[in-house]
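One protein chain is absent from this view; the other protein chains keep their places.
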Amino acid sequence: MSGSTLGHLFRVTNFGESHGPAIGCVIDGCPPGMALEAADIQRELDRRRPGTSRHVTQRSEADAVEILSGLYEGRTTGTPIALLIRNTDQRSKDYANIAESFRPGHADYTYLQKYGLRDPRGGGRSSARLTAPTVAAGAVARKWLLEHHGVSLRAGMVQLGEIEIPFEGWHHVGDNPFFAPNASLIARMEDYMDELRRAGDSCGARIVVEASGVPVGWGEPLYDRLDADIAHAMMGLNAVKGVEIGAGFDSVAQRGSRHGDEMTPQGFRSNHAGGVLGGISTGQDIRVSLAIKPTSSIRTPRASIDVHGNPVTVETFGRHDPCVGIRATPIAEALLAIVLMDHALRHRAQCGDVRPPVTPIPASEGDTTR
Amino acid sequence: MSGSTLGHLFRVTNFGESHGPAIGCVIDGCPPGMALEAADIQRELDRRRPGTSRHVTQRSEADAVEILSGLYEGRTTGTPIALLIRNTDQRSKDYANIAESFRPGHADYTYLQKYGLRDPRGGGRSSARLTAPTVAAGAVARKWLLEHHGVSLRAGMVQLGEIEIPFEGWHHVGDNPFFAPNASLIARMEDYMDELRRAGDSCGARIVVEASGVPVGWGEPLYDRLDADIAHAMMGLNAVKGVEIGAGFDSVAQRGSRHGDEMTPQGFRSNHAGGVLGGISTGQDIRVSLAIKPTSSIRTPRASIDVHGNPVTVETFGRHDPCVGIRATPIAEALLAIVLMDHALRHRAQCGDVRPPVTPIPASEGDTTR
Amino acid sequence: MSGSTLGHLFRVTNFGESHGPAIGCVIDGCPPGMALEAADIQRELDRRRPGTSRHVTQRSEADAVEILSGLYEGRTTGTPIALLIRNTDQRSKDYANIAESFRPGHADYTYLQKYGLRDPRGGGRSSARLTAPTVAAGAVARKWLLEHHGVSLRAGMVQLGEIEIPFEGWHHVGDNPFFAPNASLIARMEDYMDELRRAGDSCGARIVVEASGVPVGWGEPLYDRLDADIAHAMMGLNAVKGVEIGAGFDSVAQRGSRHGDEMTPQGFRSNHAGGVLGGISTGQDIRVSLAIKPTSSIRTPRASIDVHGNPVTVETFGRHDPCVGIRATPIAEALLAIVLMDHALRHRAQCGDVRPPVTPIPASEGDTTR
Partner (left out) sequence: MSGSTLGHLFRVTNFGESHGPAIGCVIDGCPPGMALEAADIQRELDRRRPGTSRHVTQRSEADAVEILSGLYEGRTTGTPIALLIRNTDQRSKDYANIAESFRPGHADYTYLQKYGLRDPRGGGRSSARLTAPTVAAGAVARKWLLEHHGVSLRAGMVQLGEIEIPFEGWHHVGDNPFFAPNASLIARMEDYMDELRRAGDSCGARIVVEASGVPVGWGEPLYDRLDADIAHAMMGLNAVKGVEIGAGFDSVAQRGSRHGDEMTPQGFRSNHAGGVLGGISTGQDIRVSLAIKPTSSIRTPRASIDVHGNPVTVETFGRHDPCVGIRATPIAEALLAIVLMDHALRHRAQCGDVRPPVTPIPASEGDTTR
């Protein structure tokens, strides 16, 4: 059973390969009546696009989105919204050597063994290019979340390889190519990237994603908890190796008397829970942290085997980001938006006529990012 | 859309509350012809059961499982396997105070606000007791995985609160009440637990779970990657706040030249990937690490509100584990088994006639637990 | 992928075999806050039960339902509702001959060939006994539909073998063992049944099922139209060989100028559509008609083969209804209730804040059963 659909009620079905004719998605389940135009989606795609700074791939895809269906006179009709992005920058490159051997850290080996054949052009289906349709669908979700629930999303990089990036303020994120919530480390990060590039190497990153304004009550225990579905979406993103909610791995060494967030009529006193208790949103900020592994495509020679099982040495040339985590920021926001919107609809389906018996605790107090 | 079903083709639908008449599950999709008896399931349930050491809840549930359907003459018939566990230890306790206020760190507040009412007896549906049906279903999955693919699973605790537990060997896990893969720290851990108990406090834990023998090819990118579905299952477990695959958060500071696992005809040279590349199993050990938060039920007084929105102080008395992570070990194994079995069937559905074109790389080399 | 779950948001997972320990189901997705007790379910089960007249199987199952979960203080909590019915009348019969050969018209052959083994006791999973959990789940759905939307359901038999039963009035249905909406043919039907019983033969039936009060707007085109999901549920019932909506097969010979239901501010002028246009409910009565095949278990000797492929003659003795269609009436109502409730929730998920722009056309005019 193939797994190219994300979400249950707000359903995003992704298609395409890096160097095929096109990539895109079909969104089924979007509520009707929402104003939507291509520019709403293009804006998010442009944030993710390669070539926006010298630290990310220089592949010059326009990534222009076309809305094929689901709109009438500028409003969603409740029918599927199909989004199409043509692949325009398919360099006539020779993929023969990639087709013949397996790049360490890549999906070459697993795709071939699973399916019996694989599309080697630019990584085929396993390319990070396929995150573009996810970002496009996320743009629809975040628009609805904002208009219907006042939910806003934001993400930033808090570690680049060995460099920890102390949180100073969200407003910094838009001012630097690293999406860092900190203005003072940019030069150091640029040097670090240049050094990696010279060394033919790469590094990982840690990304935080947050949603504010999520009402209490979203999430479907036992198994489809809000945090579980967030973890599913995030771990499904290329290169992610770890996901935390709230205090995450720090909670291991915390005591219960510290971890459990106290409540007052004025608000929660802390947010170690990351906005989720028992798999259901508390009304506090949803806080997620991701570990992104270093880019696998590096110039440094590495041992591998070829399709005949013989040992080979693999070096990867061409356009590649030394840190794929940089571009992960808008994608992580999109994924969180899709999960939240799916849960908004799931909650409405079952509990659409429930009125929370207690006046919701404000999210404000204690809700500062660590 | 309620979320009480785990898995797509091997489907586990969980039901029950802590103090209702019974808990259990229905497993739909188990292949026919497998020998199965209640003892196969009871064995796993007994590992999870409270009261097995002085470090875990002394609630004395027999947790005896009854197989209601899906078997004929000791073999699975391919029809749903319903498992029933009666709740026997429902002490005639007064839950009025729990019903009136919200325990910090618990799901009391979120359940009430989501559904408009809640079952306060023993935490109702949000109780860790509901992991028993998951363990029962996991027992069926792990039996099939072993018989059909030679897959084996194991888990252990590698950190208890502030105490890091160096990995010495899996054989230690069965010899101590902490499921620790290390024999030398037991006394220190016992002292630590006693100290917490005296202080009326609790601590978290880090658990590792592994599966050996998983063939190359399981996992369904784009979204339902094997690691994504593992993250979903694990983050859906009570108290889990973080999930890592392979190197996890350590991969942030790793360089690509170190992280990407080199391949040779004799095997992979390392397993930073944790057995998954591009969302598909590599044939190496699947390695997962979990952060478990400290138990929320503690004797230490904590600030909260009542159902009228007034400030109150909450203290929790009664039987509670100072570290819920101890009992999480068999549950994590069960969850991993369910996810793997689901993916075994999903892979067979689509690729049942694919023969991997390359002789699979052995998993042995480099596959030692860090 | 096993198919023991009916519904998407109101999900009924059925388990059990005719002569196993128990049968039952888990309902996931029921909205919280609805008053519910076992008697609400038992009432519907009693209508379906064998042994209620001399024209149906004399198997004396009490079919007493136990609610295992999902309730607190008499109200649904929004968590799964597990329903259990113990099998009590498992006669110590010798099933060896059934196990060795295939009864014509039964699922013996197909179950064995599909699964490699089968439970021959009373038909195992393929027994009509497994409709009891469906009826139980339907009782929950119809209670919610009535309370939340004023929807009511009813069914009756309109043909018994060769005897067509003209519709006179729904009030007759409860007054005769055939669920016939006609009081004048009962003696003839009883004679017909006696004649069949003497001849060791059986007959089919046609059943109509209706729902009144369904609001305009339920149904999810393109594929999950309301009528499509009704057809799925009904054709999934044992012995059903045909399903019609509205005019059904009569519409083949109708002209468009007759078939298309005219609309006026006072109501629709007819209901050939059966309450569904474009897969979405119109607000008129939902009308469904079912063809039920004759009972396969008959005393008349029939040609078949045994499990070794040799020709044999099969005669079926024991307790069997000469017309299984008689008991199908309450089951068909239950199935329609489940489908409607599922669609009520599906509609609320996506369109929960849509207000129909036009004052709904009343259902009254032209809405008389043909």
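As written, the chain order gives the labels A, B and C, with residue 1 at the start of each chain.
Heads up, the rule we're going with is that a residue touches a chain if its C-beta (ideal position, glycine included) is under 8 Å from a C-beta of that chain, and two chains touch if they have at least 3 such contacts.
Note that the structure is a prediction, hence the values are computed from the model and not measured.
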The one of C:54, C:114, C:171 or C:188 in touch with the missing chain is C:114
Considering the complete complex, of C:139, C:153 or C:280, the missing chain is touched by C:280
Filtering C:209, C:228, C:326 or C:341 for touch with the omitted chain leaves C:228
Even though one chain is not shown, subunit C touches it at residues 1-6, 8-9, 14, 102, 104-107, 109-117, 125-126, 130, 159, 161-162, 196, 201-206, 216-225, 227-236, 238, 241-257, 259-265, 269, 272-274, 277-282, 291-298, 300, 302-305, 307-311, 345-347, 349-351, 354-361
Where subunit A meets the left-out chain, the residues are 1-2, 4-5, 8-9, 11, 13-17, 20-24, 26, 28-29, 32-33, 66-72, 75, 77-82, 84, 114-119, 121, 124-125, 345, 349
Where subunit B meets the left-out chain, the residues are 1, 9, 29-33, 78, 148, 345-346, 348-354
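Criterion: only the chains that are shown with their structure count from here on.
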Centre-most chain by CA centroid is B
Rounded to the nearest Å, the gap separating the Cα centres of subunit B and subunit C is 39
Expressed in whole Å, how far the mean CA point of subunit A lies from that of subunit B is 25
Rounded to the nearest Å, the gap between Cα centres of subunit A and subunit C is 45
For subunit A, residue numbers touching 2 or more other chains are 1, 9, 345-346, 349-351, 354
